[in-house]
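Apart from one protein chain that is not included, each protein chain of the complex appears where it belongs.
Our next item is subunit A:
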Amino acid sequence: MPRLLSGALRLRRDPRMLKLPPYLSLLCILVGVVWLFLLPLDEYSRRTYISENALLPGQVHTYFGGSDQNVFRAYKHEVNSLVGKSNVEINDKLESIVKGLGLKAGRQNFTYRSAGRVYSGENLYAILQAPRGDATEAIVLVAAWENAKEELNRNGVALVLTLARYFKRWSLWSKDIIFLVTPDSIAGPQAWVDAYHDAHDSARVDSLPLKSGALQGAIAIDYAKEGRFESVHIVYDGVNGQLPNLDLINSVVSIAGGQMGMGVAIQEMWGHNDQYPDRLRTMLRGMLKQGLGLASGPHSSFIPYHVDAVTLQPFGDGWQDEMAMGRVVEGTFRSLNNLLEHLHQSFFFYLLMQRERFVSIGTYLPSAMLVAANFTIMAIALWVKSGQPEGEAEPVKMEADGIGSGETTRAPAVERDLFLPLGVVTICQFLAVIPFYLFNHAPDSMLTPAFTIFAVINTALPHSLSHLLTTYYTPSAQQYQLIKSFSLLLLGMFLSSLATLNFSLAFLVGLLTSPLTFMRPWPQSPAMRTACTVLLNAVSPTAVLVAAAFAWHLDINTVLREAAFAWDVCGMYTPVVVWCVWWPAWLAGSVTVLGRPEVGKTKQKTT
């Protein structure tokens, strides 16, 4: 045992130890990526199951149908007559309808400003008070007048009105039911949920005139499609990649898929054969959506308030009609009605790869953590390395003298010059405020020009910074090591904490910044320097943004406007991560690559 210990200690002194970290980092990244690709296999993913005993999905007969079909047609007629009218006129009509049903109705104005645009409208909602309940809890049924793709949600609104009338006839509700009709899919629900929880900015959003109990769940109907449908698409991504409790999705899958016998899809996978490629595609789509953190429907705004919500979209051509959709909602509401407390039993952190297959956080988190850890490993290695004298040949020779000599003849640690590296990293971090402010406050028309100018400056910035550094400060190799060390340390820290909040975003950013681990100054080799610079420019935030916009056939203006809107209205923090975590790390890395350390400077200082 002591022999082993001394062996380990000697290994610690071994200079070869310092050559290990880059390989270790590389291994971390590789394992992290391979890990992710293993997840869709049967051995690593699990079948979904209902954890909450109270839900009992699909155990009730649903009676929505029959004469309700005629009611639906009548309401559809009313809705059709409102098409093209103003928001207030629509709400006037809808209010008279819900009041006619004997429900209490309320209206709420909101006006958001983002990227020089005004998003305003008026929400209308009605509360069905539980006949025998105690009004301490409520569930919400949402239909936006326009869905996320700005299509008219005619059937959705008509269905909500029909269901309001139908639900009013039942006496078995233990919770109040709130019917909410919003003019759009993002801002309206956001304003309403904010105001419901008194978390709204009263300058932009009016308070609600009427409230009920604590929200336990919400279902949004996005039914713009005309005619019969085949399956239901469950949209579940919330703002900032937050997800509703898995039990809610499982309940809908069990009711729609099991009880009603219709297909269920997630992540726009219209056909899913439950094989590895489809599972992987579903998972990656989910991760991408989660990583972007955008609101994907009226349900998204509810999730940050811990109100589990999903949007249901009918799709495909089949024989299911509006009544079938209504029955799915009825079944889900009966399940939610059974709840005794908030959904809490099942998972909040998961990746779905098929409607009945998932991996939980314990299984997938190591993947992003490993990627984040690679930065920390490298940062520590660089810190150690920066404390050792240059020229590694000496200790190797000494080791040949005999055992134990390594300890006695070890060169003393070199003093680290911290001011410059810390200064550079701090400046990089603070510079991040500029793009962040710029893209969140520039008016719509200025976004594209601003981005173009920024992209150009961004390419030139490392060069100019590097030039400034070398002319005024002539940093040593040690200082470059320290710049990189501090920058990577910050990156590793940010990403590992982010991984617990938004796994996908942390993983994506980690992957795109992984080249930074291996960047170092190339004073002797201009070819390597150029190659590294080109590589870094290819994975710069601006280049990735352009590439992504190109890949999805979006113009950069839309992307930036949506991002600004999401930041202003929904509080999406992806821009913060991009500009204040990713971009500074990238900048520091680029400066390091372009650095020309003065050889021998460290030695002079230490002697």
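Quick note on the criterion: a residue touches a chain if its C-beta (ideal position, glycine included) is under 8 Å from a C-beta of that chain, and two chains touch if they have at least 3 such contacts; residues count from 1.
What we mean here is this: contacts and distances are computed from a predicted model.
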* Considering the UniProt annotation of the chain absent from this complex, which name among "Transcription initiation factor IIA subunit 2", "Geranylgeranyl transferase type-2 subunit beta", "Peptidase C13 family-domain-containing protein" or "COMM domain-containing protein 3" applies? -> "Peptidase C13 family-domain-containing protein"
* Asked: In the complete assembly, which of A:Leu20, A:Val83, A:Leu172 or A:Leu554 touches the absent chain?
  -> A:Leu172
* Asked: Which residue, A:Leu36, A:Ala130, A:Ala381 or A:Cys532, contacts the hidden chain when the whole complex is considered?
  -> A:Ala130
* Asked: Which listed residue, A:Gln59, A:Ser86 or A:Ser497, touches the chain dropped from view?
  -> A:Gln59
* Structure fact -> Listed in rising order, the subunit A residues that touch the chain left out are 53-54, 56, 59-61, 130-134, 170-174, 334, 337-338, 340
